[in-house]
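Only a part of the assembly is drawn; its chains keep their places, and the rest are absent.
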């Protein structure tokens, strides 16, 4: 089972909760035991898991990333003006994988899956792949 | 094969070597070729692989993370006082996957699997999932 999810970001930097969309693909796959890969085929965006109860958690993560890799740094050599976006993506990562147990994603109580935009606004793709374990 | 490992952390920040427990799940699974997923269902803890020979390596990683995301930073907006823990987890990551070849985890000579506590002490869970390749 392989599906493409479309995401439209509205700001340059933004975390978008895609938990529901990922869960829908898992449900459709009818996989009982296995795992799910969430993959971002971009170089200035990423994917992570984090708390989805209080949105200030995501804002604090974005704040730290911006202090670490400010948008304008005279040391950057990449000429497109988005070196910070590439750096943030490399730190957050481009793929995430979650086990499926008893037909359910084993997300923790406070965990949500987030698409991380670092160079928006843009239309983006997320690939969700569900693999069944041999059992 | 899906198992839950329990981990009890003793400090607020700590790396706990869980290599042996993960290896035991792989052994029990009797999987010859495939891979193993280590997944942390929390938002203030993570999992990584690193050197388990000299414990000062882990302390140096924790030290850097604390300089990067100090516990008290007036810029944090999340009100629970553990924004730094969420940030550290996002940087280290919540899942790790290691290939299994010839019935063995393909960890390098110096690699161990570590549960990373960033908001302890607590009782935590780690999910270990072993998948067999179709061969």
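Some observations on this one:
So that you can tell them apart, the chains are marked A and B in the order they are listed, and the count of residues begins at 1 in each.
In the analysis below, a residue touches a chain if its C-beta (ideal position, glycine included) is under 8 Å from a C-beta of that chain, and two chains touch if they have at least 3 such contacts.
Just so we're clear, the structure is a prediction, and the values are computed from it rather than from any experiment.
Copy number for the full complex in this structure file, with 2 chains shown: 3.
As a convention for this text, only the chains that are shown with their structure count from here on.
Once the centre of each chain is set as its mean CA position, subunit A and subunit B turn out to be 19 Å apart. Residues 1-2, 37, 39-43, 68-69, 75-80, 83, 86-87, 89-91, 93-95, 97, 125, 127, 129, 131-132, 134 of subunit B are the ones touching subunit A in the complex. Those residues of subunit A that touch subunit B in the complex are listed here as 33-35, 48-51, 54, 56-57, 59-61, 63-64, 68, 91-93, 96-99, 101, 106-111, 131, 133-135.
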